[in-house]
Every structure is written in C-alpha cells, then in structure tokens.
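These notes concern the structure reproduced below.
All protein chains of the complex are present and in place, except for one that has been dropped.
Every chain is named by a letter (A and B) in the order it is written, and numbering of its residues begins at 1.
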Amino acid sequence: MTAPVAERAKEKLSSDPAPVAGASKAEKLVKPKANRPKLNSRLYTLGSVLVVVVLAGLWQLVGIIDTREVRPGQPFFPGWQIVLTDTVTGLADYWRGGLGVESVSAGGERTYIGGLLAIVSHGWDTMMRIIAGLLIGAVIGSLVALVVSGSVWGRRLFAMPTAFLRTFPLLGLIPMFQLWFGTAFAGAVTFIAVAVGVIFFTGVVNAVANVDAIYVQNAKTLGARPIRTYVTVVLPSILPEMRSTIQLSLAMAWTAAIASEFVGAQSGLGYIVTHARYFGFVDRMFLIGIVVVIMASLTYYLVSRVTKRLVVWMPDAQG
Amino acid sequence: MTAVTENHKTTEQVENSGPVHGAELVATNVNKVYSRAGQKFHAVEDVSVTIKPGEFVCIVGPSGCGKSTMMNMATGLLEPTDGELALDGEPIRGPSPDRGLVFQKDSVFPWMKVIDNVTYGLKCRGVPKEERMSIARKFLAEVNLTHVEKSWPKELSGGMLKRVAIATAFSNAPKLLLMDEPFASVDYVTRLQLQKTVLDLWAEHRLTVMFVTHDVDEALTLADRIIVMTNGRVVDDRRVAAERPRRLEALSTPTMLEHKASMLQHLGLPTEGGA
Partner (left out) sequence: MAAVKAGESTTAASEKATHGAAPKSPGRQNPVLRVVKASDPLALAGMIIILAAWYVVTEQGWVRPVFLPAPEQVFRFAEAHFLESRLVQTQNLGDGGILENLIYTTTSVWLAVLLAIIVAVPIGLASARVQFLRMFSDPSLLTLGAVPVLILMPFFLVWFGVSRNGQLLLLVLVAVPIIYVYAQRAVTNLDPVYAQSALVLGVGRVRLIKDVYLRGTLPEILGGVRIALAGSWSIAAIAELMGAPQGMGRLISTFAANTNITGIFATILILAIVATLTDITLKAVFMFANRWGSVNK
C-alpha cells in the first residue's frame, strides 16, 4: 500500500481512458481493463484489507492445524491470542529500565507498558540508525557521483567500477564492518551509509548519463559555462530519476539495518528477533516482524509523499 | 506493378469480368453508445447500409463522427450496442480473418521481421511454410518491399510500414478489407503511390473494400461509392461512376466538382456556387 512501485502503478492507472460499455470478448482481451480511475483506489484499498485479513486468518489457521513446538510451551506458529497478550508482556524483558518502569532483570514485573516501551525504544534505535545512515550515505554518495560524472572522462573511467558496485554482495561484508567500526551505533550506521551511498552513487551516475544531450547542447549554445550547465541543466533533469533512487535506498537502508542488527548488534528490532530466536520465542519474533513491516511501510509512505513534491513540476514525471 | 494498369474498369465492368472474391456487408440499424464518466454518448446512430461484393466504398466525415467505431464494429473488435452487422448473411461476432483491417496506427509487430509479419496471419491458420512464404513474397513484391523482407520494422519508414500492413492484410485473403485512414500520416507523393497500389490489388483480387478517409479528393479518386457521416449518422450516400484510372485531371471534371461541392455541403462547409 505504500510501496514506491505502488504509487507508480496507481499513477499509471488513473491516466488510462474511460471505460467502454458493452465490451465484446475481443475488447476484453485487448483493452486495458485497469482503467477506472475512481473505482481503482477503492479496489486497491479493498484488496489490501482483504489480503491482510486473509493472511491474518491463515496464520491463525496454521497455528491451529500445526501444533508443533520449538520447545515446550513455545509453538512453531503462535496464534494471535498469544501474540497480542503474553508476547507483549514478554517483550518487557528487553526494556532496560527508566521512565518509572523497572527492567525485568532488575526485578520488575512483565507488564504491557514494559513490553510497549521495549518495542518503542528498540524501534527508536533502529530508526535512528536508518536515518543517520541514509543522510550520510545520500550526501556522500551523491557528492562523489557528481564529482565523478562532472566530466566525460570521469564517467568513462568509473563506468566499470560502477557496474561492479551494482551487483556487489555488500551485505556479506557486515562482519568486516563490525571489525572495522565495532558492533555499536557507529558500526551499524557506517554500514547503512555505505550501502545507501552505493545506491546513490550508481543512481546519480546513471541519471547523469541519461540526461538528454540536447539540453546540455542547448545550454552550451546559449553560452553557459560547464559548471553553470551542470547546476542549471544537469541537476534539475536528474531530479525525477532521483525519486526512485531515494525509494530504493530506503529499502536498502532497512535491509542493511536489520542485517547489521541480526549479526552482532546489542539493540534494535533485529537484535530482539535474533535474541528471541536463540530461545525459540517465535511469538516475539513474529510481533517484532509485524512492527518492522508497519514501520517500513510508514517510512515508504512518508518518503513517497515528500518526494512526489520534488518532481511535480516535471511534465512527464514518472518517479 | 510498374506497368500501370491502364485497363482499369468501373465496378460494373469488373463484376462482369471474373469471379468476385469479396463479400457483402449488411448493417441494419447499427447503434453504438459509449459511456464516458457515467455519461452516455451516441457515437453511431441507426446506421443501415448494404455494401455489395467487390465494391470500393469510401467513408468520409469529420473527426469524431464515428468512422473508426463503425470500422471496429465491422471487424468485430467492438460490438454494436444495438442492431446487427452481417457478412454474406453471417452475423459478425468477434474478429475473423475474413475481415482484414489496416489500422490507422502502426500495427506492424516491431518484434518480428517484415516477412514474419506478412506471413503471420497465414501461420495462425496453419498454412504450410513454403506456401505462406510464396504468398507473402508475392504481396511484398506488389508493394515494392522485396528488398526489406529480412529487416526489422524499426529500420523502415512510416510509408514503408503502411505498405507492410497492406501486404499483411492482403496475404490473409480477406473477403472484406477495412482500411481506417491508412494514409493519414504519409506524404503526398507516397500517398498517391499507395493509392495506386491499393487500387491495383483491389482490381486483381476483387475483394470488398471499405476505406475511411478525411480527404474528399482521396475518396473521389478511389471510390465506387462514397458514404458521408456526421455525428454518427449517414447523411449522404452517392455513387461515383467515373472511368478508372482517375488521374489528377479526372478530379476537375464537372461531375467530380459537383460531387465534391455537394459532399462538402453535407460536411457543413458553406459553398458559394462551388460547382
């Protein structure tokens, strides 16, 4: 519902022509049927709700049918009656105390408040890593790319390294980053920043390469110097393409954050999941998983909202 | 092709001279209503015409008067809201190779080479390879495109693509050929050339042709019969009995000028003693 691609898909739909009444069989085969602008967003919402309901129901059903346990008392597929009650209080284990709610290790009770505080505080840790990594990576990646693609020579020199970076299995390097920068905040942020930086770098380099030469030539014939051409022609024309780069980098930031928390971090939502796995708490993993999905979807929604503004002035902005 | 067929005849003469391959198209009280954003729009209103086998009919009318809608219904791509169309007595339901259509847009598949495009309809109908190749080569020769048979469509010009579409339509041996403003985006000289190509093929294969155009002169050059449509209705239906081939001068004979003036009047153009 909040995916970048979803936005694009919806834009596409609403631009289609009006529907045809009494369509024949042949019409049905060839006419784009997805052409009901008003009905569509409603259908989309309806579909989303149905999908969520069906998935939630399926989860419960699997839990009823398959009653295996990881260890006594810890089912493979914990139903909602567990996830929304005992699981929340159980998560209080991960609250480190403060705000008048004592941590469980210091003798505090397992309460709903404690569980919620744990979710919020670890969610906050993850979010801060993502935001810091995104900002640092975006700025550095774009700047390096702009310098590199500022001249034709730079673009040609870096074409192959850029292609190499595009497929580089960066997530496999997490252990290296933890050796270099430690497993605390700095290690995670650096890793996210590098992952995001690579996406911005390749995105900007490609966008600059895709700028229609006619604009640049036009600016040159009007007498603009290279730097001015760059600032007034190249930068504005890569903005629409930057929208998908930003969305892509957000996806990467989330994945990198979760990955670094899986491997060695001491806090964050990914850390809870790994920790819970060692003790067979599938219910805790499940609840945190849902929190991650909701948070990630919300950040997509916000970013796609904000970046849409960025490109509205373009006649054929397609983000 | 190069030996210009000086012995073109009027329809009546053609009918006497050999087997007519074309079919008869009968439209009875055909209506088409579109609904646009909840509002109904009558695009074709109560059209009844009979087009005789082997006839060359042009449909003329202003933009948006329902010509394409009419053609699409005759092809079977669209269904009439009310009324019926029939080919040789068979009601039209869905597209069929009996009824060919040359689209207004470029419809040549860009992912197939020219020869594969021209043979495609025959392939769909299971014609053996040898045979379909020889049929396709024959029609490619007739539209002067033998030399690009192995080319990709992207390597051809707009007029050449149109000729590929025409060769494809003719290869499929339809009994009724519908052409929807086929030459609208072609330069004047190419257009004259293509008109001649179509007339030659028509005279040779004796099919029924329904040809949509905006251009009154083009209609007068090509047609046995011209139907004028405005606002979804047939407002004029006339025969053009002039000798063929009709050269440029033929368009300035008194009868032709009279036809033209009266058609323009039907199309809503005020004429001050035009004829």
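The rule is simple: a residue touches a chain if its C-beta (ideal position, glycine included) is under 8 Å from a C-beta of that chain, and two chains touch if they have at least 3 such contacts.
Please read these numbers as outputs of a predicted model, since none were measured by experiment.
**Q** From the list A:L179, A:L222 or A:L302, which touches the chain that is not on show?
**A** For the chain that is not drawn, the touching residue is A:L179.
**Q** Which listed residue, A:L134, A:L170, A:V194 or A:I238, touches the chain dropped from view?
**A** Checking the options A:L134, A:L170, A:V194 or A:I238, the one contacting the hidden chain is A:L170.
**Q** With the full complex in mind, choose from B:Y34, B:F56, B:Y120 or B:F139 the residue touching the hidden chain.
**A** Among B:Y34, B:F56, B:Y120 or B:F139, only B:Y120 touches the chain that is not shown.
**Q** List the chain B residues touching the unshown chain?
**A** Here the touching residues of chain B are 75, 77, 94-97, 99-101, 103, 105-107, 109-112, 120-121, 124-125, 144, 146-148, 150-160, 168, 172, 187, 189-190, 193.
**Q** In the complete complex, which positions of chain A touch the hidden chain?
**A** Residues touching the hidden chain, for chain A, are 1-6, 9, 12, 26, 29-34, 36, 43-44, 46-48, 50-51, 70, 76, 153, 156-161, 163-164, 166-176, 178-180, 251, 254-255, 257-259, 262-263, 270, 273-274, 277, 280, 282, 285-286, 289, 292-293, 296-297, 300.
Assume only the chains that are shown with their structure count from here on.
**Q** When the centre of a chain is set as the mean of its C-alpha atoms, what distance in Å lies between chain A and chain B?
**A** Distance between chain centres, rounded to whole Å: 54 Å.
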